[in-house]
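One protein chain is absent from this view; the other protein chains keep their places.
In this document, chain identifiers A, B and C correspond to the written order of the chains, with residue numbering beginning at 1 in each.
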Amino acid sequence: MMINHPLLGLRDAAEFVYLGDASLINRPDRDAPDAAAAFYEYLHLRDNPAGTHRELWYHEQGDRSWLVVTRNTLTHDIESVELASDVARQQGRDV
Amino acid sequence: MSTEQSQRSQRNRVDGGLIDRSDTRTFEFNNKLLTGFAGDTLASALLANGQRLVGRSFKYHRPRGIVSAGVEEANALVELRSGNLTEPNTRATVTELFDGLVAKSQNHKGPLAFDVMAVNDALAPFLSAGFYYKTFMWPKAFWEKLYEPVIRAAAGLGSLSGEEDPDVYDKGFIHCDVLVVGGGPAGLWSALMAGRAGARVVLADEDFQLGGRLNAETHTLNDQSGASWAQQLIAELESLPNVRVMPRTTVYGAFDHGVYGALERKTDHLRLSEGKPRQVLWRVYTKRTVLASGATERSIAFGNNDRPGVMLAGAVRTYLNRFAVTPGQHVAVFTNNNDGWQTAKDLVNKNINVTAVIDSRDTDAPFELNGVQACMGAQVASTSGRLGLKRITLTSGKSFEADCLAVSGGWSPNVHLTCHQRGRPVWNDTIAAFVPGADLPSGMLVAGAANGELSLSDALRSAQRVVNEVLNDLGLSAPAEALPTTSDSTVDITAFWHVKESKGRAWVDWQNDVTTKDVAQAHLEGFHAVEHLKRYTTLGMATDQGKTANVLGLAIMAEYSGKSIPETGTTIFRPPYTPVPIAAFAGRSRGKNFRPTRLTPSHDWATELGAQFVEVGPWLRAQWFPRAGESHWRESVDREVLQTRASVGICDVTTLGKIDIQGADAGVFLDRVYANTFSSLAVGKVRYGLMLREDGIAMDDGTTARLGEHHYVMTTTTANAVSVFRHMEFCRQCLWPNLDVHLISATDQWAQYAVAGPNSRSLLQKIVDDIDLSNEAFAFMACAEITVCGGTPARLFRISFSGELAYEIAVPTRYGDSMIRELMQAGEEFDVVPYGTEALGVMRIEKGHAAGNELIGTTTAANIGLGRMVSKKKDSIGNVLSEREGLNSESDNRLVGFIPVDKSRELQAGSHFVQTGHAVVTENDQGWMSSVCYSPTLGHSIGIGYLQRGQDRMGEVLDAVSPLTDSSVAVEVVSPHFVDPEGERLRG
Amino acid sequence: MRYSALKILKEGLSGNKGWKPAWREPEPKTEYDVVIVGGGGHGLATAHYLAKEHNITNVAVLEKGWVGSGNVGRNTTIVRSNYLLPGNQPFYELSMKLWEGLEQDFNYNAMVSQRGVLNLCHSDAQRDAYIRRGNGMRMSGADAVLLDEAGVKEMCPFLNFDNARFPIKGGLWQPRGGTVRHDAVAWGYARGADSRGVDILQQCEVTGFQMDNGTCVGVYTSRGSIKAKKVAVCVAGSSSRVMEKAGLRLPIESHVLQAFVSEGLKPVIPGVVTFGAGHFYISQSDKGGLVFGGDIDGYNSYAQRGNLPVVEDVCEGGMAVMPMIGRARLLRMWGGIMDMSMDGSPFIDKTDVPGLYFNGGWCYGGFKATPASGWCYAHLLATDTPHEVATAMRLDRFMTGRMIDEKGMGAQPNLH
Partner (left out) sequence: MVNNRLSPRPALGGYELTHAGIQVKERVDTEVFSLACRESEKASVNDGLQSSLGVVWPEVGSCSVSTDSSVRVLGLQRDQVFVVLNSSQVTDGLLNALTNVAWCTQQSDSWATLEISGPNQYQVLECTCPIDLSPSVFTEHHVARTSMEHLSSIIYRNNDSFVLMTPTSSARGFLHMIEESIQFVD
């Protein structure tokens, strides 16, 4: 597979390490009343679609950036690649 | 042997061809010395010498000969070369002849012509499809003792030598705009046009001679012969700097996003590789791919169609026209299309006797051939000849003499690569074959026969169309060049698969011995799905992966089930297109080079001392330092421990991961990744940190020092250095992207040595420049950036893993070698001892520190007695889920110490604990011993391990049982801190 | 039709024309006591044991493709019971015992070949861990033998002892482990179930669950709707997709695992050998092919195919530990979709939806579990209580914190 790194262009996926569902960015609030359930779901009940999947890849043998890759799990076609830090900021992870 | 002699012995050699008669090559087949020429394959040379019988089939050990002239060969598999260079199952049809080649036939007991295993053939009625599933079940014990060993012994074709492959292999990476797969007419044309347009082109062909069917046919292009036209194009391609022409290179697989696998055979055509890579496995990154992989001819199933001498008609032309060999002197043709006629014509033109053309089509002959009998609407019912074809008999009863029968069942486009990403081919009735479907791998276009455009002019037209589209995609303009005018012919096929009135078995898959009857039986037993057919009969599962057999088999299945071929479907094409040696996929990553080796800065010094080294993850570390007179490793280790505890020892601890953390929010960040607090740590101090995974389980531990207000240095365990760094980058970029914190690995930057023991301070005081190391000035858990040895920058940490007064001193790596030598010299007066990982391990067990054997990814903070360290005052990774009920049970395991009740007994790591006298069964399992050692300090074996409610069971006696090692030792539960439990030494 | 040597003789003499279909191809009934979704090894085994052990025969097995078209037909055929944790080991040992009596059980020769499974170790710590594991195996009634380097050398002299990056220090050997002809397992269970009246419905895809007041009362399929007292899902690889139709989210990711086979070779490898310092395991089939594999590709996928980095990684491991296979050629690579669970262990459990049961999460270890999985799932379906060896395989274990994490990798499916 090739990942079209937003800063570096096409790079072999062998340079990357996979983590999984990009919703792992959305770490719950520890102080919320339902924190126990929220953390359980956050960590364990991840998206696993047969189709478009947003997922985290880490460019370990490259620029060390975490990326959000939108990829089809049936065809492996990649629709878009974003820097995870940008996505995280957009999603309001500001502290 | 003179050229003349070798000519004479090659009785089937004819005129012409692309061989070099001035370059005679001598080779050995089954210990018989034969000759051929440069440009031959092993198969063409064998045929030239009249050797028709070349092997035995898999199941019935039927005599078999050469059927094809390419990679689709099902029968002519040999063991090539000898000794540790033996290559089993090598297709003679694609083995380039070299001087000194040695080959043997396979899969027979006794001589090839008198294989005793051929008895299987007589038993064939009882060995039909799936027979083994229905028997060998009684009596039960016989399966393992008798039946299975017999089946296994008969399995397989060729043999491995059992020795290490002595050749070297390499890998490589190629980037291009256009990858052209196949160097036949369509491939050559596409590559040339793309090359002229300025694209970066790679043209790969599996053959050593590019040109594909142009070399095998008698077509002309612009009044040139096909072969010379091809030569002309190749010459131009080779002259273009932006084109890479790669003969002997098989593109074996199409992977995601324009990644292709290609195998280049560098030295397979030579007698020896002489230290150069035998093969190179290329990973090709391309924007567009032109698949011009051609087509493969199929056979027709009829009685005894497997006899040596029965061949594919196109292959007969290849041997005749390219290799100047006629496979027989009296050739008959059996065809369902015009292509078979072309074979007859080419043979006649070479003055070979063609006894008959049998055409299953009930039409007029496409053309007349002088002296050749045409049998239209006729079918071959059977053949005869014990080890080679002598006669054929038609269903009409008519019979003909023939030592070769050229069979043409039509051509199947080589769609394999179009299907490697689960694309499905579609059926084309006109050519009675599957052609590429619409769901091609992205970036791939198909040209020529591979696309079902079987005639030469169609192939070139499609190449032109495809390459124009490719160039347009790439933003390049296509050169204006008219296609050559070609002589041409159409295939004009009427589908015909098998002769129903066959006499004798009609073979579908030659190599796996699948007959039309097996297909019928599979249908009878309900194995209708095409995958069921394949799996039940083993159709298409041999080394050729059914290249000639699959379509035949499923067409016959379709007939039985009354369905159309497209309704019946196909099995899945999987990479590789042709088999690839396992060693080629490994490349250089084998032996000591399997994975990188990391060496510590003191490695050379330790080597000089004769240290024993041990693999610790990627690192090599000194395990112990034997001294003269020590005959057992324990002697060395005991000495290292005792001397360290008595005076001072030095150990290279560079391998611990070191992460430099800077930023205005560094402290906040650490508070979030560690379970305990670091923002409150004073500058110049070190703290032990416990890191949890988000699921609340211990991930890693180590010490982190605060060197400045915004500057920390974290140490991780050796094993987890990489994964902890990755995790922290995740936290930094994905969870808290706005924190001002920056990470960089400093593991390789610093050579770090532990200096431990009561004299460590005195020793270090000699090394450091102007710094007071007294307890008051530099207390336990202090750290500082200092200089040593007159100005070399260094970092000093007062931390202890051994439980002794101890320090770790770090200098830039370039000084590491010098540093260890200086430390040893400075320590001479204290009788300093270097110690290795074994002594390190003994001292940490004596001290009760959890390490790799204890932190195994299921360990909670509570398990190791650090439950209170998980601060509840702040959020941190793992904080919430560490509170789950299952991680906090009263009966949980706790890390405790164990001593044998009988001190002379040795403990065994991996023992389980059961209450004294209780049965050694899962239900009574109360925990396990994680680490043990002989404690030279205490003079007996000690261990630490996990025991249910261990903290409440001090003094209890249990059995530490290890049925695996036949040991059971009564142990007493004790504190894991065997030495200096109050920690007076390390604070002293 | 009962199979025997005599039957083969008789058919052979009469041209093999009297064979009957291995199983019926019935039309779906409108209602069953139990509908099993998924005609793979586990589903068919469940049906077989429901009928044979619990006398529940009004059962249908619904298969979207052809029987055995899932992972039972695309694995590397290894069977073993060498697990570490008490939540797993007794279950796999039950499976091992069922393998040992399988042929007689369903009158089909699945070629259970107990030539042993050898796990190599390359460090003292790894040996300690193997001793812990081996002791746990012995305590559960399984067999396990610890070998030192010499013992390994005697068994497999062809391994790399001279020039290894990670030298072989010994191994944990389970003599009763081995391989089984995978397709035959599916076919044998299908015959066993079919002969007891179970309807096997191929080309029958479940498109939804029939719900009545929060209770599952049947399924909608491509061959019409079917009522059922109990619906038992058993579709490892597609678990998330199918259970989503019932509105359930699972602690599972779907990953591709590749496997490889070489050209047929005369016997060279005695049993199953696994490399302990890389991702590589190998055995040799009855037909002579070297069957080998390694790690999963590591990214979510439903594509049943993988990519080159893992192919190379596996072969590198192979050449590192067993350099004699270098000149053997890799013939075919393929991929199957694994239900990778969050702790690497499976589920056999009721769901929160009454009437709906779940079996899945087998990661890449589902084949060896086939008999016990069917046995325990049948037990659960028949009695509504978990079988005693499967009590830990609960769906809620991540909520309660009672994971069964053999590898200690935590909630990271691609590392299990």
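Heads up, the rule we're going with is that a contact is a pair of C-beta atoms (placed from the backbone, for glycine too) under 8 Å apart; a residue touches a chain by one contact, two chains touch by 3 or more.
Note that the structure is predicted; figures quoted are calculated from it, not measured.
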item: Touch partners, limited to displayed chains, of the chain removed from view; value: A, B
item: Chain not shown: contacting residue from B:T570, B:T813 or B:N879; value: B:T813
item: Per the touch definition above, residue among B:L53, B:I174, B:L552 or B:V580 touching the missing chain; value: B:I174
item: Selected from B:Q662, B:S679, B:N775 or B:Q951 as touching the chain missing from the view; value: B:Q662
item: Option touching the unshown chain, where B:R595, B:R905 or B:R987 are the choices; value: B:R595
item: Those residues of subunit B which, in the complete complex, touch the missing chain; value: 168, 170-175, 200, 275-277, 280, 283, 285, 587-589, 593, 595-600, 618-619, 654, 660, 662-663, 710, 740, 742, 744-750, 765-770, 788-792, 811-819, 822, 825-826
item: Positions on subunit A where the hidden chain makes contact; value: 7-9, 11-12, 14-15, 61-65, 83
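Going forward, only the chains that are shown with their structure count from here on.
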item: Higher-contact pair (C-beta pairs counted), B-C versus A-C; value: B-C
item: Between subunit B and subunit A, distance of the C-alpha-averaged centres to the nearest whole Å; value: 28
item: Distance from the mean Cα position of subunit C to that of subunit A, given in whole angstrom; value: 30
item: Contacts with two or more other chains, residues of subunit B listed in rising order; value: 255-256, 259, 283, 421, 694-695, 881, 884
item: Residues within subunit A bordering two or more other chains; value: 1, 12, 19, 40, 43, 75-76
item: Of all residues in subunit A, those that touch subunit B in their complex; value: 1-2, 10, 12, 17, 19, 24-25, 27-28, 30-31, 35-36, 39-40, 43, 56, 58, 60, 64-66, 75-78, 83-85, 88-89, 93-95
item: Subunit A contact footprint on subunit C (complex, rising order); value: 238, 240-241, 249-254, 298-303, 307-309, 342, 398-399, 411-414
item: Complex contact set, residues of subunit B against subunit C; value: 58, 85-89, 125-126, 128, 131-138, 140, 143-144, 148, 151-153, 155-165, 167, 169, 171, 253, 255-256, 259, 261, 281, 283, 420-422, 517, 521, 524-527, 529, 531-532, 535-536, 538, 541-543, 545, 572, 574-576, 579-587, 589-595, 597, 614-616, 693-697, 699, 852-853, 856-859, 881, 884-888, 908-912, 920-922, 924-925, 928-931, 961-965
